[in-house]
Each structure stands twice: as C-alpha cells, then as structure tokens.
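One chain of protein is taken out of this complex; the other chains stay put.
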Amino acid sequence: MFDLVWLIPTLPALGVLLNGLLGRKIEAANKSLVHWIACSAVGLSFFLTCLTFLELLQLPAELRLVEFTWFNWISAGEFQSYWAYQIDPLSMVMCLFVTGVGFLIHIYSIGYMGHAEGRYYRYFTYLNLFMFSMINLVLANNFLLMFLGWEGVGFCSYLLIGFWFGNIDNARAGKKAFITNRIGDFAFLVGLFLLITHLGKHGVWSVNFTEVFSHASALPPGIVTAVCLLFFIGCTAKSAQIPLYIWLPDAMAGPTPVSALIHAATMVTSGIYFVTRSNILYQMSPLALQVIAVVGALTALLAASIALTQNDIKRVLAYSTVSQLGYMFLGLGVGAFSAGIFHVVTHSFFKALLFLCAGSVMHGLANEQDMRFMGGMRKKMPVTYLTMLIGTLAIVGFPGLAGFFSKDEILWKTFASGHVLLWMIGVFTAGLTAFYMFRLIFMTFFNECRASREVQAKIHESPRTMTVPLIVLAALSAIGGYIGVPHALGGSNRIEHFLEPVMGTGPGKLIAGGEHLAQEAAHGAYHPSLAVEYLLMLLSVAIVLIGIGLAYTLYVKERERPVQLAERFSGLYRLMFNKWYVDELYGLIAVRPLHRASLFLWKGIDVLIIDGVVNGLARIFGWSGTWLRTVQTGYVQAYAVSLLLGVAGLMLYTLFVLVP
Amino acid sequence: MLESMLLYLAAALTLVTSVMVAVTRNTVHSALWMVASCFLLAVVFLFLRLQFMAALQVIIYAGAVMMFIIFAIMMLNLRVNPGRIQLRSTKTAGLVLVLFLFPALLLLLGMGRGIAALQGQVSLRALEQFGEVPLLANVMFSDYLLPFELVSILLTVGVIGAVALAKKRKD
Amino acid sequence: MIEHQSLFLALAVTLFFIGAAGAVVRRNAIIVFMCIEIMLGGVNLAFLTFTRTTQNLDGAFMVMCIMAVAAVEAAVGLAIFFLLYRKTGSIDLEKFNLLKW
Partner (left out) sequence: MSPEFILPAVNFQCILPQILLSLTALLVLLVDVFGLVKKANALALITLAGVVFATLTLFSGTGLQETAFSGMILVDGFSFFLNLTICLILILTILVSMNYQQFFPGINSGEYYSLLIFAAVGMSFMAAAGNLILLFVALELMSVSIYVLVGFHKDNLRSIEAALKYFLMGAFATSFLLLGFAFLYGATGTMDLLTMTEFIRSNPEVLSSGLFLSGVLLTLTGLGFKISMVPFHMWTPDVYEGAPTVITGFMATGVKAAAFAALVRIFMVPLGSLPIDWSMLLWVAAVLTMTVGNIIALVQDSIKRMLAYSGIAHAGYLLIGVVAGGELAQAGILYYLLVYAFMNIGAFGVLALLGKKETEYNTLQEFSGLGLKYPVLGLAMAVFMFSLAGIPPTGGFMGKLYIFSAAIKSGYVWLVVLGALNSVISIYYYLRVIVVMYFQESGAEDVAFPAPSPAITLGLGLAAAGIMILGVFPSYFWVLAQNSVFVPM
C-alpha cells in the first residue's frame, strides 16, 4: 500500500486537470459528471489514506516512518531536494482528516453550489487543487515541497474566497487573504534560507525533515530561535494568529463550504501542523515556545471577545476559528504538541460541521447571513438544528463531546506546565466561547423568525447531499474525542501514544534542547495530582455552563419576559425585580463592558490599528509612487540629467570611499 | 618646441569649435562648426603620429557623417533653431552636474596614474611605423576579423533601418 | 609626444564634457546629436592616446569601429528625426513628452 502513496495527491491533481481543462465541455454535456470526477478523486484518496493508515498501524511504533521518493526535484550543487512523501503518524493523522473532511465538504458542495451555473466546474477545480496542495503540505518529507503546498493553499484560498467575484468586496477579501499570507510566507522563506545556510555550514545540504532535525542540535541556539520565530510568523499568517489573523474573518466572502474547508480541515491547520512537525526545533528554543504560547492565548481571548458582538453568522464562526486556533497554539507553546494536534482533529470535525450548518441555514434563508434576521429555525430545519447543536456543544467543550477532551487536554497541559496565567485566560475564553456560540444558536434557531415574509415562505430543509455530510460530521463531533481520552478519565490517550514517535521528547529521543525543557519543567515543581485535574475539569465545565446560561438568559429568556411577567409571575414582582437587578448587574459588570471592550477590540484594534497599519503601508507606497512618477517628466534631456546625476553619485562614491 | 606650440593651438581651436557647436543658434552654422571641429581633432591625431586615423577622421566624420547631417538640416529646413536655449531647472542642474563631473573626473584620473599607461616606452622606429596602414591592415584581417565583419553587418543594419524608417509604406 | 599624454587625455575629457553639456542643454535634436558626436570625438582621442602609450593596436581599431558606428547611428538617428519632422513639423525635444509618468 505504501507504494501507492503517490496516488493520494495525484488523484486530486487528476481531478484538477480533467475539470480544469475540459470542465466547460463536461459541464455543458453533463453537469453531474463534474462533481463525480471531483468527489471520486478526493474520495479515492481518502480511501487510500485509510488503507495506508491501517498498514502503518501494522508496523511497530518505532518503525512508523516510511519515505516514498518520487523523483529528484531540485538539485543545486550539494543542495538536493526530492519530490518525496513521508508516511508517519503525524502526516497520517493530518492526511486522514484532511481527505476525510475534505471529501464530506465536496459532497456537501454538490447541493450547495448547484445554482452556480457556468462556474460549477471551476469551483470543483479549485476545490481539488486545494486538496492537492493540502495533501502535499502534510505528506511532504521536506521543507520545500511542504512550502509548495503551503503556497498552494494560499493561492487556492485566494481563488476560492474571491469566487463570487461579481462583488468587488469579495475579490478584495481574496486579495487581502493572499497578501497577508504572502507577508507570512516571506518571513517563512527567510527562516528557511537561514536554516539552509546554517545547516550548510555543517555540510548538510538538505531540507529533508528527518535530516534537518537530526542535525538541528549542531545549530547555534540564537539561530534556532530566529528560525523558529520566523517560521512562526509564517504560521501566524496561515493559521490566523495575532497579528496576521485579519484575513480570516474577511475570508467569509467565499462560498460557505469553502469557509468550512479553509477553517476546518485545511489551510489554517497547516501552521499547527508545521510547528508540530518541527517540534524538535521548537523544543530547542524555549523562547520561541513561550512566544507561541502567549500569542496563542492572547489570540484566543481577543478573537473570542470580538465574536461576542458579531451579528453575521459566518463572522462569529470565523472569529471562533481564530480563537480555537489560539488554543491550539497555546497547547503547542506549552509543549503539548500532541494535544494541539488532537484539538486540530476534533476542531476539524465540529468546525466543518458548524460551517456547513451555517451554510445550510443560509441556503434555506435565501443567503441571509445576519442573525438578527434569523430565528425560529429549529422547527423548519430540524436536521440542521440538531447537528448544529451537537457541533456547538462540542466546540464549547460540553463533557463527553469531542471538544471537551481536546480542549481540556490543552488546558490541563497548560496548567501542569506552570503557565497558570495562560491557563486562566484559556478557561475564561472557554466561558466566552460558550456564551457566543449559544448566542448564535439561540438567535438562529430559537424565538420567532425575523426574516421577511417572502423569505420565510421559502424556508426549507436542505437537500440530502447537504444533510448527510452534516450527520456524519455530527457523529464524528460527538465521538471524535474518544481517540484521546486522558488517563484521568480512565482512557489511555491513544492519539498521544500514536504521535509519540514524531515528538522529540519521545523515549530515547531527548535532545539537547529537550533536556533543557525537561529540566525546567522539573524545577517548576508542578506535579499536580489527579484530584487537581478533576477539579480543573469541573471548573472549566462550570464556566462553560455559566456561559451557556448567560446566553440563554439574555437571548431567550429576557426577550419573553414581558409575557411571562404578565401571565405567570404576576405576584412575584420583588423577585422579578431582583432578577431584573441581576440581569442589569450582569449587564453592568460583565456583558456591557465586554460588549464595549469587544467593540473596542474589533473597531479599535482590529479595524483601526492592524488593518490601519496594513492599509496605511499600502497608502504610503501609493503616495510615494505617485510622487516618484512625477520625476518621469517625459523630457529626454531630463533623463540625460538623471544619468549625469547617477554618474556624479558614482563619482562621489569613488572619490570619497574607494580612493582613501 | 614648435610642435608643442602647434599642438596647443590645435587643442585650443578644437575646444573652441566644439563649444561653438554647442552654443550656436543657427543649426547650419552649428554643423559647420562641427566640421571644423572634426578637422581640428584630426590635426590633434596627427600629433599622436596616427596619420591614418587622422585621415579616417577627416574622411568619415567631416566627409561623410557631417555631410549627411547638413543634408538632413537642409532637407528639414531647420536653418534657424526652433527656439532659443532656455535653461529650465533640469537643464541648469545638468550644467551644474557637468561642471562638477568634469573636474572630478580629471581629479580622479590624476590619482595614482594608470599602470599600463605609464609603461609607454616606445622605440622611435615603432613609433613611426605605428600609424601606418599596413600594420593596422594586418591585424584588421587577422586578430580583429570578427568585429570587422560584425561592423559590416552593422552597416547593413544601418541601411536597412534608415530605409525602413524613412520610406513611405506601399499600401 | 609621450610627454603630452596628460594633455591629450585632458583634451579628450574636456571635449567629452563639452559635448555632454551641449547634449543636455540644446533643444534641437540634430544639434543634440552633434554634441553626442563631440563626446565620441573625445572618446576617440582617449583611445588613440592610449593606443600610443600602451603600444597596442586595440585602441586604434576601436576608433575605427566607433567611427563606423557613428556613421550608422547618424543614418538611423536622422531617419528618426526625419520621421518625427514629417509627423509633427518639429524636432524640438521639448515638444515631445507624450510618454511620461
């Protein structure tokens, strides 16, 4: 089966070729053939991935690294890079859910994009290209091939975000995503160059992961830190962290399945994957890890607080993605790499689910995205409602569902590694998450419908091609967490053991930097007992419940209060008054400041400062361009003068510098 | 001594005529000054004992190129310059730059004079033969064969180009 | 005449810059072109001076090439001026700035 690994990325590539070159004709002849090609390409590669995965499981843990070299790709003197794939636990875990969730999204798209006449084939071409890039990214066994995929997903996201290009805003959002990503890529490339050069000094002219990591200990610590931080900047762009997350909320402009694809299974997870893949490097640089942890926690908090006030259903989900990614980076930053990957996996299930549900709602509501014009969808779209509820419960970390295990794992590891402050941020964010996610649920599915008459008349449950993926994903969101039940709950944390061979800290793999970290952990002297772990777990569950309760009070209960007051609780004015007082207090001490703060964060920091800096830079370049071009007067002799000026410059330099 | 005096005179006259080319308003006069300048430069070449080059200078520049230019001036009826020399700010800047570059380059040239340039211990006999045609002709068809042939292509291109630009289209 | 080397060189540089100044200042395209020819005259003189001092015929041959090139450039350049004149009735360089910015 390992021999067929090359087929996994090649199948989507074939899909791209078929649909890309002949799509127009295929679509004209038989529209369903287009999605048959695209879906079967991805489905087959998912199937192959499963087979490969099973075969990998047959191997003993220490042998679980199989490399498949296709051909010599780039050779520059001593420097060699191959087009080669690597099968190991990490790449398999990633590849499994990338192809799996990707496949489901493909199927969902059949129903969702059915109206896109004339662009149908184009959409599926892009989607397959996306899968091809992402598979290359996770399967590559070297930095360069990975970077090809890394760029590829950026490019595809650009194409897909701007898919509804009739509206220039969408095109602009696509461009924003692309440019932001390029800024990150630029840092990434510089880091890569730095790594290659310094490894070259030790005679290692390779970008192969295994080789690089096994020689990493030869690098000076300063360089490692620099490389790690530069790589991390690249990851902040791809995985939407402070300060480069700004593209992601705008990326909502794309068709909803695309949002699901970008947010859940692919693209944004590539940063997490990369850091985990390079965990050996990162463990050599405590500073870089610290930076990652802090940035992750702050991103989680910032994004969650912004999500509180958003009314656009997809925007809420977008910020929640940013926030969840923050969690993952927090996990990576405290050295819990497998916990990060675990959360990536569970998150891919429920975030894909949530987006697809949101898409389903929009589909039913004539593409309405504003939650203020939704409501009461519970009865009209029961499947969507139920699945979305499961997804929401999973994301807020309701006990027993997928998100609970993975999020708790991260929080626990954060606490156990001594980052109490970061842990507090994480737990608080969990509360916020519960609040805004349930706010979304309540505003969308509860109360009366606030959509216009004509729209209301047409509300319908989505077609089978859409609901089936929802159900599958809901099931995964419900049970997906059981691959990593922690010891404290009687599980064996299978995913952590499975990933162990990839981690630098695995048995017998302790390297110089890792030892340092281990020592530090020992000095931290945090060895909390099981009791503490249970306590913390309960605490976070409690906070989640508070969040849900608050949302319920404010978005379901309070709204119906006048009716209730008049009919049932007419004798209990006092109590009601008190209740009202409590609500007001909530409003005063919690909700209103939060509301304001989040408005401030959104409008002030997000829009004004970060977007402002980016746009400001663009404007400065624009101005200087406008100014500089006026030099170009069109008169030949002015050009001759500029030539003389150049000669004079050279002359001055020669006279004063070269001739001492 | 006399030769030095004559050299100085020729050099000075070359400069004067060249300046006149650059400042005369009337285009035809300017061109005539240019012819004079070419002749005088040929005279300067003579002082280098390069008789053949001097002859070429007269034949090609003064004879061919300048006649060409004067012919063009006549044809375009441009005897009087279309406008007086106005010093726009960029042009003033250009003049200032030239006034800076000129002494600067001379200064630079004076620093640590070129090595090969100083090795010029030439025997009198070689000196006299040097300017003669056979010596040059000899190398022209051996060492310099390729650039020589390329120059012939270049002249062809010149003809093609001039014709292509100046002719009126058939259709 | 070896002792006059610096004189020849200075003359060459001076001619070059007289030409450069004229080329920058004059408006008439033909005169600008003639000024460039003066610059080339300076270059020729420099080459010939060096061919003397270095006893090497490279410089002399180079000068022949430059002369040929000057003739070719004159032909092509005048054709361009001619074309321009036919189109606009002028060869005043300050009248042509259709292409700018």
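The chains carry the letters A, B and C, assigned in the order they are written, with residues numbered from 1 in each.
Everything that follows uses one rule, which is that a contact is a pair of C-beta atoms (placed from the backbone, for glycine too) under 8 Å apart; a residue touches a chain by one contact, two chains touch by 3 or more.
The structure presented is a predicted model; accordingly, all values stated were derived computationally and were not measured.
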Shown chains touched by the chain that is not drawn here: A, B, C
Identified contact with the non-displayed chain, of A:Trp6, A:Trp36, A:Trp73 or A:Phe373: A:Trp73
Query: Going by the touch rule given at the top, which residues of subunit C touch the chain that is not shown?
result: 12, 16, 19-20, 23, 29, 32-33, 36, 39-40, 42-43, 46-47, 49-50, 53-54, 56, 58-59, 61-62, 65-66, 69, 72-73, 76-77, 79-81, 83-84, 87-88, 93, 96, 98-100
Query: What subunit B residues would touch the chain not displayed?
result: 105, 107-117, 119, 129, 134-135, 138, 141-147, 150-151, 153-154, 156-158, 160-165, 169, 171
Task: List the residues of subunit A that touch the chain left out of this view.
output: 24, 72-77, 147-148, 151-152, 155, 162, 165-166, 168, 170-172, 174-175, 178-179, 182-183, 186, 189-190, 193-194, 196-197, 200, 618, 621-622, 624-626, 628-629, 631-632, 634, 636, 638-640, 642-643, 645-647, 649-651, 653-654, 657-659
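Operating definition for what follows: only the chains that are shown with their structure count from here on.
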- prompt: Which of line, ring, star, complete or other matches the graph of chains that touch?
  reply: complete
- request: Quick one: report the Å distance separating subunit A from subunit B, using the average Cα coordinate of each chain.
  value: 70
- line: Between the Cα centroids of subunit A and subunit C the separation in whole angstrom comes to 65
- prompt: Taking each chain's centre as the mean position of its Cα atoms, how many Å separate subunit B from subunit C?
  reply: 6
Statement: Expected list for subunit B, residues touching two or more other chains, is 91, 94, 98, 101, 105
- prompt: Do you know which subunit C residues sit against two or more other chains?
  reply: 20, 24-25, 94
Statement: In the complex, subunit A touches subunit C at residues 629-630, 632-637, 640-641, 644
Query: In the complex formed with subunit C, which residues of subunit B make contact?
result: 3-4, 7, 11, 14-15, 18-19, 21-23, 27, 30-31, 34, 37-38, 41, 44-45, 47-50, 53, 56-57, 60-61, 64-65, 68-69, 72-73, 75-76, 78, 81-83, 85-88, 91, 94-95, 98, 101-102, 105-106, 109-110, 116-120, 122, 126, 130, 135-136, 139-140, 144, 147, 151, 154-155, 157-159, 161-162, 165-166
Message: Under the definition above, what is the set of subunit A residues touching subunit B in their complex?
response: 633, 635, 637-638, 640-641, 644-645, 647-648, 651-652, 654-655, 659
